[in-house]
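Handing you a structure now.
Just one protein chain is left out here, and the rest sit where they should.
Right, chain A next:
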Amino acid sequence: MRARILLGGAAGITAVLLAGCSASPGNSTSQDVQVNPDAIIKVGVTNLQSSWDIAKTAGSLEVPIQKMVYDGLTGLDEKNNVVPSLAESWNTPDGGKTYEFALRTGVTFSNGDAFDATSAKATIDHYLKAPGSTVAGQLANVQEVDIVSPSKLRFVQKQADVSLPAVLSDRAGIMMDAKVIASGDFTKPVGTGPFTLEGAQAGVSITLTKQPKYWSPDTVHIAGVTISQIQDPVAMANAIRSGSVDMGVVGAAQAADLQSAGDTLGTYPIKGRQLSGITWNPDLYKPLADQRVRDALNMAIDRQGIVKGVFLNQGEAASQFRLNGLPGFSSAAKPIAYDPEQAKKLLAEAGYANGLSFNFVAPVKFAKEAEAIQANWAAIGVSVKVTTPPGSGPADALWYKPTAAAGLWSFDGRNDLSNAYQQMLLPSAAYNPGKVADPKVTDLIKQSAATADPAARAKVFDQLAEITSASTQANTPVAWVYQVVAYSKSLVGVKPWESGYPILTGVGVAANK
């Protein structure tokens, strides 16, 4: 048996899981599978939880793990749509300035405390005020949070922004117990999520067991989860092949190997969670202030070649900040096409017929992509010196202490498209160090933040996509880089969730495995 599922003592007791269904029982298929409710799934992740105090956590990649123990006010469905969670519904009476969230009643934390507006307010206040809070940035537009009633919470924002429900589907909406926040002891997390923490070794593994009083028990089909940190993609692939873990994220090369390893393993890509793109900084290299120069450089990038040669087809060319097929993507938008000859002409027209030379930074994981772009640009007479510092080095060099004229970044796609545009293209955005501005784009982004009507908002996004695809702005998408999840086929109900990994809602272990 390739996948070694730890079976509990009561292995004979089984439950029925509708294979292919997710949290909502209505999504069932006709294929019923007996699952073992005592099974424990072993999952491999590249980075474990850094802290159980969400205000101290380092980034959104941890959210799926956090949400095994905690719940958010809002959540995301498989296609990244914002859906109710601890907040059953919400409304904005004034076009996005104020939001009222109706909280789910009858929900208790794992320590027995009731979840209500007091806990919710204490949590948001903690995120806003805790010293060095890493979540405060997500809530920067929140002016205050008021308790309307035990089951109703009101957010007042500094400016109208309809992306708040989407923002609250991330770390900023994860709810903690008011008593725990007051105590300051987060070593034993107390949440309303489907599991509770059984044991943990920082940076090594955590063990979770099913919370018996979970408010949505029908979505949990296992007794627990063991999550191990395996950072090396080759080691992860070996762990999956040998059955040491049942699920894990692997690189493109390992995915191809695993797919050919036999029929005991399945794979699926998470397509829209990792976008690579380029930041341009005219402050450090003046020619980049010229739209024609940026367009020429953009035009010289062979995106299809990069997807094929660098990412082994585990990705797709990008010209928009939304993946094709997800809400906000405009199929009418026409991207700048790959055309090296036209790029040379544009450079000459801009007065740089003899080429350009600047420094270019990239994350280690995109080193090969950076080399491919370097080669593309060399073909039009542009020379770049590529560096790939580890960790936060590229972010520092691009945005926070700029030293690189341009460089590649990795972006998680954001839960709300307006939010993504605000952070990438507004002249005041942290990710726009050269303050590249297009008044029309700026105006549309502000409209997108203040437009609550979904249809009207979609039109604004269409316009934004058309403009930003056809002209090179402060940041330019290059490729969506898929993350490939490989899993044992003894798991049933596994579905590709665009919102991240691992999400075990609706997943069980076949009883006969």
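In the analysis below, a contact is a pair of C-beta atoms (placed from the backbone, for glycine too) under 8 Å apart; a residue touches a chain by one contact, two chains touch by 3 or more; residues count from 1.
Just so it is clear, contacts and distances are computed from a predicted model.
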Protein name (UniProt record) of the chain left out of view, among "C-type cytochrome biogenesis protein CcsB", "Urease accessory protein UreF", "ABC transporter permease" or "Gluconate 2-dehydrogenase subunit 3 family protein": "ABC transporter permease"
Full-complex contact with the absent chain, from A:P84, A:P389 or A:P427: A:P389
Which residue of A:T57, A:T123 or A:Q254 touches the chain not shown here: A:T57
Contact set of chain A toward the excluded chain (per top definition): 50-51, 53, 56-60, 131-134, 136-138, 140, 171, 201-205, 228-232, 234-236, 238-239, 241-242, 244-245, 389-393, 395-397, 400-401, 411-412, 414, 419, 423, 430
